[in-house]
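Only a single protein chain was left out; the remaining protein chains are all shown in position.
Labels A, B, C, D and E are assigned to the chains in the order they are written; within every chain, residues are numbered from 1.
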Amino acid sequence: MQRPSGRAPDQLRDISIQRNFTCHAEGSVLVSFGNTRVICTASVEEGVPRFLRGSGSGWVTAEYGMLPRSTGTRMGREAARGKQGGRTVEIQRLIGRSLRAAVDLKKLGENTITIDCDVIQADGGTRTASITGACVALVDALNFLQRKKLILGDPLQQMIASVSVGVYQGVPVLDLDYPEDSAADTDMNVIIGEDGGFIEVQGTAEGAPFARTELNAMLDLASRGVEQLIAAQKQALAEG
Amino acid sequence: MQRPSGRAPDQLRDISIQRNFTCHAEGSVLVSFGNTRVICTASVEEGVPRFLRGSGSGWVTAEYGMLPRSTGTRMGREAARGKQGGRTVEIQRLIGRSLRAAVDLKKLGENTITIDCDVIQADGGTRTASITGACVALVDALNFLQRKKLILGDPLQQMIASVSVGVYQGVPVLDLDYPEDSAADTDMNVIIGEDGGFIEVQGTAEGAPFARTELNAMLDLASRGVEQLIAAQKQALAEG
Amino acid sequence: MQRPSGRAPDQLRDISIQRNFTCHAEGSVLVSFGNTRVICTASVEEGVPRFLRGSGSGWVTAEYGMLPRSTGTRMGREAARGKQGGRTVEIQRLIGRSLRAAVDLKKLGENTITIDCDVIQADGGTRTASITGACVALVDALNFLQRKKLILGDPLQQMIASVSVGVYQGVPVLDLDYPEDSAADTDMNVIIGEDGGFIEVQGTAEGAPFARTELNAMLDLASRGVEQLIAAQKQALAEG
Amino acid sequence: MQRPSGRAPDQLRDISIQRNFTCHAEGSVLVSFGNTRVICTASVEEGVPRFLRGSGSGWVTAEYGMLPRSTGTRMGREAARGKQGGRTVEIQRLIGRSLRAAVDLKKLGENTITIDCDVIQADGGTRTASITGACVALVDALNFLQRKKLILGDPLQQMIASVSVGVYQGVPVLDLDYPEDSAADTDMNVIIGEDGGFIEVQGTAEGAPFARTELNAMLDLASRGVEQLIAAQKQALAEG
Amino acid sequence: MQRPSGRAPDQLRDISIQRNFTCHAEGSVLVSFGNTRVICTASVEEGVPRFLRGSGSGWVTAEYGMLPRSTGTRMGREAARGKQGGRTVEIQRLIGRSLRAAVDLKKLGENTITIDCDVIQADGGTRTASITGACVALVDALNFLQRKKLILGDPLQQMIASVSVGVYQGVPVLDLDYPEDSAADTDMNVIIGEDGGFIEVQGTAEGAPFARTELNAMLDLASRGVEQLIAAQKQALAEG
Partner (left out) sequence: MQRPSGRAPDQLRDISIQRNFTCHAEGSVLVSFGNTRVICTASVEEGVPRFLRGSGSGWVTAEYGMLPRSTGTRMGREAARGKQGGRTVEIQRLIGRSLRAAVDLKKLGENTITIDCDVIQADGGTRTASITGACVALVDALNFLQRKKLILGDPLQQMIASVSVGVYQGVPVLDLDYPEDSAADTDMNVIIGEDGGFIEVQGTAEGAPFARTELNAMLDLASRGVEQLIAAQKQALAEG
């Protein structure tokens, strides 16, 4: 088995995490997983959605979008079509849910952090790159809140990162790019915390069902991949 | 640990699968997982969506809804609000994707089967009940097509069924009802085929991340639960 | 003239009114007019729409829907299409208006009762079955409010019920099923109270205009039909 | 009993029907029932909706709107709110249905006539004025089709007109204006053809249910009112 | 060069400004620029949009629509399509912005005036006729507020009016009708105040770019045209 990119089965693409990519947001990251590039911004707003008012607890939520020509063929603009597609909704719910698992919402106070993940170039793995970049933007926003003394203490419980794994031509592989993704038998997105615990596991048999042994091999790859991603996140945060 | 329902950790709720529940659809099933009751219909239409025209291949898709007062508090009607919520979209995409994995779409010819899962009473596990009931309605629709000689050969590759598993008060449990679901640390929905292979695995840490050992215990429970569900499906199909 | 069902011109279909059909709603009824089956729930909420706030008066409103495959051919799901069709809007306004005529809104206090009528199987007369079943669900909800001491006194002014009448092959007939409805020259829906007074009369010439004598004959049939329906409602309420 | 306008119980408001009100439409009428003024245009288009293609049959349909400040208090513009309200939908369905009853759709060939009724000033009875004016615009459009030799023969079966009747302070009255309409016990809109037959009867008890004797008195008034309206239509058509 | 209408290059169409066209609005004008006819109403409401609450300042805003058959070919009704088109939005923003420039919003107090411009017949220049008519309706509404002693002092800073200019067959012309508009090389809408200052200038090259000399000639025409329009506005206001 030869991966289209020539990578080893357990090899990530080139990862890059650039902070302060735009100037207005409290956290702004350009993350690249190979040719997949996503702008992740974290915006701080005072106040929380209605269901949390008076609870003393904060909120973290996410929205996701793709620029129309981030893909090989131009996709219709969701704002012009008047609704977000099912895939968009599914992904932004996943991003928001995962990031909330990284934060102690009580320590955030009644503040809302909105994460926007906008894909400017897509080559597979946009949701895993989004989560990985978004976590860094989130940390910058949390640091902003502490620096401005808007909150006391650090709401961050642990860093999280995400990577895709799959079975390509019968072999479990890490961090699928688009050519692999569209041909894979099984596709799994895994979100893991700094402590190695699972935040979310989503595996789908694209062709034949997958066996427990394949699942185990994929999870092993994911765990090793996320370790490297968290190291890259920490390095980016150290450089600031 | 005592489950709110008094069930053993590996015990399903009472399962009931009633075929021919309504008279117009080619397949119509009322499925109950305890107090969770869902009407699943399968509708056959000639023709396929544009992207499949001329391919010789068929299509299986799903839509999901909840009656406004299927829940403890009335929810707004999605038709009146003018859009389907994110949770609805996420669930109906999951149902459609899973059922397509059960069918050889080539053998279906250029026909579309639309599965409607409408929850009339909700008590946790509506998506797993929906998939389990929908698969039976799908089989009835496939049998209709064969009986009417609209297709040759049986497109069904294998039965599939779905069950939720979770970690409740530290203990892995099978088939969570609403009181367990809303208090669980981890919630996982698993879709498994007749051959024991995984079609889809979706696990989410609601509180703390979950460890590999917990994941393994939950998957073991799910496999045993699905075996019983597939037995119930087959019995319902045998009775017709 | 022979009715497709073999019924006499003044004969209702088999009527069934099953209370407590689902467990969450304050009133929940499965009503059947022959093969037409509708789930009617009544949901109690504290408070009223803005235009009634501070008036001391309550509100009764209704929503109507059909499951996509309640009909011979699958209809598009209104929630997916993003809007309720004209027929749906027309029917739910009729249901709400009629039920408000049955209730002393002042005695309801600033509470809102929302009636949901969801057709699970359609064979003509879904709006008349909905109103007839909804009135029973409404009574259960009003009794709930009194039992919980949330209101004093009974807001119910009188029971109401509804039936369709029409001219089929030149003969006035009662309670049209789908084969009659789609072939009738005239179609009329009549809502009548326990005291015999008219709440609403809606008659439409489908083919040729109808004469005053036909109108009179249809109204006579409707009055006798509603008497039987109100008897069935009362029996169902007595059995609880 | 004194009507707010000082009219006799069986007296119409001043009726005016002005043809060729605007220059582009094949039929264009400004109709006034007292202060209620509606622009009714009939637009001819070749072709029919999908469900009639190839049937040889034509189609007549209607749309209704109110200018935002046609009423005492400005209403939100439906185009800006992004949907037509329930009342609008109900009325435009009624207008279209009634006008189709006036036309032999087979003789219309595969042409569509769209009637637009736009209320520029409202004082009660906008739907009855709309239907009465629209029928004249429709005739002009049918004449256009014949004059241009786009159809052979006259599709018009008979003129139709509409008037409201009600019970105001216990007395049946004809052609309610807004002050009467908002205070009436019963409100009924009746559409009648040139031959005296009923096209549509819609009566609603606003307060107490209404008795058969009241219904009869109202229908008598409506029949006499429509006779005068049809005379006014014919005079307007004769003047052209 | 011969204009299709036979007018001189610097000649306006027949202008008519009829006040009190409908009875409910605080200002109601039917404005005609030749065959272009627009109903402009001004509606006064107490209160302002959220972003102005507590500011002591008022608001003037506008909405624009065309009756479906105001044009040669019937356009789809925006309310039925569920959204306002881009051209509509562009025009109503222009109308609102221009009228706000005519008013001292501080003197208006926390009141909102909504201008509705509804085109009943279109023959080019609907936006310029709208602005010209709307300014008169606005003045009537401001006078209403003063007469009712709801505000002190006159918020009107100056009258404004608008006219189109263009280059037709190489010649700058004033007040284009539809045949000129659709064939013009350049189309410019100009809004000018009583003092001769520019409120808005919007010029578009439809074919070749236009030169500074052409721009100057068009602006000269516009200034002279607006002088006549403002005279017509003042005469209409004097007649009331």
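The rule we apply is simple: a residue touches a chain if its C-beta (ideal position, glycine included) is under 8 Å from a C-beta of that chain, and two chains touch if they have at least 3 such contacts.
In this text, all values refer to a predicted model and were calculated from it rather than measured experimentally.
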The omitted chain touches A, E
Missing-chain contact among A:88, A:143 or A:158 belongs to A:88
Interface with the undisplayed chain - residues on chain E: 83, 86-87, 89-90, 92-93, 97, 101, 188, 192-193, 195-205, 208-212, 215, 219
So which bits of chain A touch the chain we can't see? 22-25, 28, 35, 37, 39, 41, 43, 45, 63, 65, 67-72, 74, 77-80, 82-84, 88, 114, 116, 118, 120-122
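We adopt the following convention: only the chains that are shown with their structure count from here on.
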Fewest touching-chain hops separating chain C from chain D: 1
Proportion of interface numbers common to chain A and chain B (over half same, under half different): same
Roughly how many whole angstrom separate the Cα centroids of chain A and chain C? 51
Find every residue in chain C that makes contact with two or more other chains and list them. 82-83
Based on the touch definition given at the start, go ahead and assign the chain network to line, ring, star, complete or other. line
Chain-chain contacts as defined at top: A-B, B-C, C-D, D-E
